[in-house]
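Every protein chain but one is kept in place in this view of the complex.
Chain IDs A, B, C, D and E follow the sequence of writing; residue 1 opens each chain.
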Amino acid sequence: MNLLTVSGSPHIHGDNSIKKIMYGVVFAMIPAILVSIYFFGLDAVKVLLISVIACMFFEWAIQKYLIKGPLTINDGSAMVTGILLAFNVPGNLPVWIIIIGAFVSIGIAKMSFGGLGKNPFNPALVGRVFLLISFPVQMTSWPKPNPLFAGKVLDAITGPTPLGNLKGELRGGRTVQDILEHGTKMIVDGKEVLYKIPDYVQELLGNMGGSLGEISAVALIIGAIYMLCRRIITWQIPVAYLGSVIVFTGILWLIDPNIYINPLFHLVTGGLMLGVFFMATDMVSTPMSPKGQLIFGLGCGVITVIIRVWGAYPEGVSFAILIMNAFAPLINKGFKPKRFGETLKI
Amino acid sequence: MNDVVIYAVISLSAIGIAAAVILFFIAKKFKVIEDPKIDIVEEVLPSANCGGCGFPGCRNFAEALVNKSNKDKNIEGLNCPVGGNKVMSKVAEILGLEAEEKEPMVAVLCCSGSKANAPKKVNYDGPATCVFVNNLYAGENGCPYGCLGLGDCVVACKFDAMYMDKETGLPVIIEEKCVACGACVEACPRNIIELRNVGKKSKRIFVSCINEEKGGVARKNCKVACIGCGKCFKVCKFDAITMKNNLAYIDYEKCKLCRKCVEECPTGAIHELNFPPKKPKPEKVMEKQKTETVSTEAKVVDNKPEKDLNTGG
Amino acid sequence: MKTFKLGGVHPAENKLSNNSPIQVLPIPKQVFIPVSQSLGAPSKPVVNKGDQVKVGQLIAKGEAFISSNIHSSVSGKVLKIDNITDQTDYPKQAIFINVEGDEWDENIDKSDKVKREITLSKDEIIRKIHEMGIVGLGGAAFPSHVKLMVPKGKKANLLIINGVECEPYLTSDYRLMLEKGEEILIGTTILMKGLGVNKAFIGIENNKPDAIKHLTDLAKDFEGIEVFSLKVKYPQGGEKQLIKALTNREVPSGKLPVEVGCVVNNVGTAFAVYEAVQKNKPLFERVVTVTGKSLKNPSNFLVRIGTHSSELVEKAGGLPDDTGKIISGGPMMGKALNMIDVPIVKGSSGVLLIEDSETERMAVKNCIRCANCISVCPMGLEPVLLAQYSEKEMFENAEKEHILDCMECGSCQYTCPSGRPLLDYIRLGKFKVGEIIRNRGKK
Amino acid sequence: MNQWKNFSKGFIKDNPVFVLLLGLCPTLAVTSSAINGLGMGLATMFVLVCSNMVVSLIKNLIPDKVRIPSFIVIIASFVTIVELIMEGFAPALFEALGIFIPLIVVNCIVLGRAEGFASKQSFISSLIDGLGMGLGFAFALTLLGAVREALGNGSIFGYKFIEGDAILVFILSPGAFIVLGYLIALLNRFRKTT
Amino acid sequence: MEYLIIIISAIFVSNIVLAQFLGICPFLGVSGKVSTSVGMSGAVLFVMTIATIITWLVYQYVLLPFGITFLQTISFILIIASLVQMVEIILKKVSPPLYQALGIYLPLITTNCAIMGVALLTVAKPDFDLLKGVVFAVASALGFGLAMLLFAGIREHLDLMDVPKGMRGVPIALVTAGILALAFMGFTGLV
Partner (left out) sequence: MAKKESSFLNMVITLFVITGIASLALGGVYNLTKEPIRLAKLAKAEKAIKEVIPGFDRLEIFTVKPANGTDSLVFNCGYKNNELVGTAIESYSNKGYDPTQIKIMVGFTPDGKINNTAVIQQKETPGLGTKMTSPKFKNQFVGKNPKNFILKVKRDGGDVDAITAATISSRAFCGAIQRAYETYEKKVQNKEQQTQDVVTEEQEEE
């Protein structure tokens, strides 16, 4: 017989593990991955693969050669970051830029702090915002969605995102009504084309310009339901986030529908769904108590709308989540879970 | 000289003087006195901020020194172990006092339960710190008094004066570096480390065991345990050894370093440090004596002839 | 169905010995009876080396307010009074007795007849319970007579009998409820009288439907006793959780159950009280579950206090070769032993053998701040934070975060996906914070 | 004191930016290019050297209570001189450095050196100390500027070595923090090993 | 509206620490704990407001009329230094609790670019009157406080983590500040 083992209680452990959580998230992203491949074809595959491989490589290399700690490369978190980074960039992004993004995500935003669990900011978003600011040109020229089975060969036509187009046109002094009805004249490769913001059904399904993973609200919601059922995420952040966006944009829309577009548009366009379900829910960089999570979601929603409506950027989701990430420690400090026996109740 | 220069001179001087005057009067009116000696004393202290003096930091210690010297005209009981007598006499000089001479001390490890002497009986699975294990059970070697070998003391030492010997599984104190701050004594949950006087030429004799179990039980866990047989007690001519709870203790203030007890001890629980080897008998050659590591030479102990040990209960 | 709201987990139940009736374990050749078996001060031996003792004879007296009498569990000769390694793994004083025959004290009623009518008064009951050395058999071994003496200014109005047995593997309470249902109810009535209340709830988790049914049927004949079925959730057996589940009263942080008018006792305690009061029988034996996945016959034994655990294991089929861990108690709160030769004491509810493959803990990874530990903590604490504060030796902060509220149920560590040793650190923190508070009190 | 040691300590061992972490505002703000960093570094060095010299010269004439105000006036004068000269003779640099030129006044290094060193040491020592510290500061700023410019603009001292886009962030505010952070980490590693 | 723009701009868009690089030393130095960062922010708010008022007055009514604006640096620093010292002395005597809360940070403030920087920025804006200057100063101080508070929260959080050896301390603090600045860039264009 071997030597007996002594340890503190408890002596049994539940079957939950980091790996199960992370691969659960990967699994939940499969619908969105499929949609992105459907609309962007091989480009999507390329960006996804490079991003995932680069993220995992940097994590491995830094752990092995710089930190010299245990290797945790197969726990799946680098893969999640990789996929989410790819989800947040246009499908035609040059390879070297993706690699820089992966390096920033993993090297600067995650491993500098000690790896999984220690980063105060969402790594994929840090990578994305870093790229957005560094390479605004490349990061804002979106390939037009081109369904795989539509019979056309893929060409390098780029188009705007509905949000970007709307914002640009509004700044140019047009009204919402006008933009939606008449579309925008654009010069693409010297030719004049008319761009029209797609209708809501198309937007829901993902047939619009945008980052790889953000386009299809339906696919993202399917993944989110899966994660909710598996209890990988909780409902607080998504509900508070979506709710505050709807309420805030709703109020603006009621004030003047000519300047402010309706809440539905805000919901289905841009990276809102991706952010709400996959990025604002990253447990590492968000508050822990249910109350704190509600506050977090609320803050994200408000900042998102402020940036979308008044800021320089057409899209505010990434910034909003990052800014609220910074608030997370304070929220954790301020909103504690309710303790048993805290209040006398007889 | 043109207008600009004149204006410049006038207005700047005005501002300057206004500031000076206002400040002067305000300073006078709102004066708060702080003893300037504190700063001077603080400068002398080693600023290791180790807490060895019992205060959170050197600054607090300086304050305490100044306050005590102002109040009691002495600084008895206050000592900086890091700076030692040199610093304390300097402080005393600043404060116009005589510092008490403290005998230099050094930490010693009173346990020889190395992997060889006290083999492992169970596995421990959990965070590797001594406090944990001490709260949980007796430890891997089963001795409820012995060193747990997880190195809380080493972590506590701010002066790199300790390290864990992988082979013996015991911490080792590097005497040259030890400043007797007592951090390790504090850290050890089992009170195994003791501060003792350095002694003449660093020679020391001490019982390297604190097991209070009866001999038989103690020996079951560890070959070199003190079994409380009292032989050393009998042989000591200077009353330096006391017996209590099946355990011998050597008072360093009384011990004359005669080494009688060392030979007498049947288990080899009494250790001598920094004595020249007696007679170069082949088995007794110190096989592993690094210049800086002086501790429980497991090998030496092992070479002692086994004696009948049924003395205990 | 009732249960508590905050937190909780549901580990695999593994009640392997459910269907094995309580067997009487043969009397061993020698017993070792530690003199500190209950919470509070150790008792003082009143016998000497060489004394002849009978079963049920007082051998150590609890003199402090919180301490209990200890009686011999066998008849024979006192070999010596010496240190022995007990559950805690540290040397403790114990009385060694060599067994000679099985001669019981004359006062003990050895008959099987169930005695229903209660003749003693409230105070006599309490005195009897004190005399007979009854302590709580639910785990903490708190002297039962102390619990019955409600502090001045407080008033108890409800007795709760804890038949939850929420720990996986353990079945001793379950078997007792099935086999000694009536006695338990009589014991309950005695406790009600001792406490001066006219209502008692018995809480049982609904993974023991036959016990619920059995007791419900019997309880019809007893006034004021009600049996409740509870949803299975660990740690429902924790008294604060049980009170919350049954009555929705919340014991304030740092306070005792009497604060909300409740007193909680284990079913085993109720049975022991019955025997003490009605049969004059001191607490010298108890039901212990011996179980483990590799064990041949997981069983429930009626064991004399002081018997080595090894004898139980031997009887249940011998120590399996792949035993990696021996636990006294259940897998969630029990204590790992570093040897099998440890005497059974009043507080031992089970001996659990864990096989090699389940011995090793999960590898420790970084905390991913998933908040699982927070959501399962039945005390509404933030285990991750408490553990971090302890790890970084920020004990003042830990105190502010109410580390002392932790009841060491282990739910947090059980659920942590990163396998963090949360409870280990929290235990350390509680220990240090306790020290700090005590020092503060001194100053 | 060994004057060489006195001079060289500011470079690595006691580098005001990397080790003492003083004067971080200009360090971060103006180093979007190597030339700006150098300019700022030299301006600070000038003030540092001059004020060190003057302070050590008049240290015995100044009553203790007005020591600090006097030093501040001296430093501020040199800062203003730098300001005026730069505006006249290097207007482009003046514009690029903007508000951070007058802010040399509040740079802790300058006052710290005047108060901590020059007011106690001889003229020569103070001069050398000022030079050393100033050069260390200039070196740090130039290094930081060079790294940021290289990464953010693909050029060093305006000499472009890659065509096309570089990583813009590095010449913006986040880049300043991040590059300095990693430079310090690198230097710590380097200092530990040597 | 104008005031709102000034406020939003000073707090979020051109945050004094994260975008303008003023007051970095205290930002890194005393942000170890949330409580100290609150104290420091309070002290900055107090001094910054008073300093801005006085320097603005001196600039408008002394330096500008006499055409000696080149003395701006030297006179501002003199004023700020004496002001800080004065506040310190007075606080120490008059309100020890307030001194305990704010006073220990006061010496740090003299060599804090934020105060001087805001004073310089205020007089450099031609369209600022005294009220706007004060609003600007208060908002800048609040921006400083916000950055400090967020940063202190994160650093307290990081204290509980084991950051890799090489990055521990200042490097990780700077990287964190960098990412924070990155996040705050989202506010660009708001005004």
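Note that in this section contacts are C-beta pairs under 8 Å (C-beta built on N, C-alpha and C of every residue); 3 or more make two chains touch, one makes a residue touch a chain.
Note that the structure is a prediction, hence the values are computed from the model and not measured.
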Shown chains that the omitted chain touches within the full complex: A, B, D, E
Residue in contact with the excluded chain [from D:10, D:26, D:39 or D:69]: D:69
Chain not shown: contacting residue from D:57, D:85 or D:162: D:85
Residue numbers in chain E that touch the chain omitted from display: 9, 13-14, 68, 70-71, 74, 78, 188-189, 191
Where the missing chain touches chain A, by residue: 136-137, 140, 168-169, 171-173, 184-187, 312
For chain B, the residues touching the chain missing from this view: 2, 4-6, 8-9, 11-13, 15-17, 19-21, 24
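To be clear about the criterion, only the chains that are shown with their structure count from here on.
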Smallest count of steps, each to a touching chain, taking chain D to chain E: 1
Chain whose average C-alpha position is farthest from chain A's own: B
Farthest chain (mean CA position) relative to chain C: D
Between chain D and chain B, distance of the C-alpha-averaged centres to the nearest whole Å: 44
Length of the line joining the C-alpha centres of chain A and chain E, rounded to whole Å: 34
Between chain E and chain B, distance of the C-alpha-averaged centres to the nearest whole Å: 46
Touching two or more other chains - residues of chain E: 70-71, 74, 78, 81-82, 166-167, 171-172, 175, 179, 182, 185
Per-residue multi-chain contacts in chain D, two or more chains: 69, 73, 169, 172, 174, 178
Which chain pairs touch, all of them: A-B, A-C, A-D, A-E, B-C, B-D, B-E, C-E, D-E
For the chain A and chain D complex, residues of the former touching the latter: 100, 108, 130, 133-138
Complex contact set, residues of chain C against chain E: 385, 388-389, 392
Residues of chain E that touch chain D when the two form their complex: 18-25, 28-29, 70-74, 76-78, 81-82, 110-113, 115-117, 120-121, 124, 166-167, 170-175, 177-179, 181-182, 185
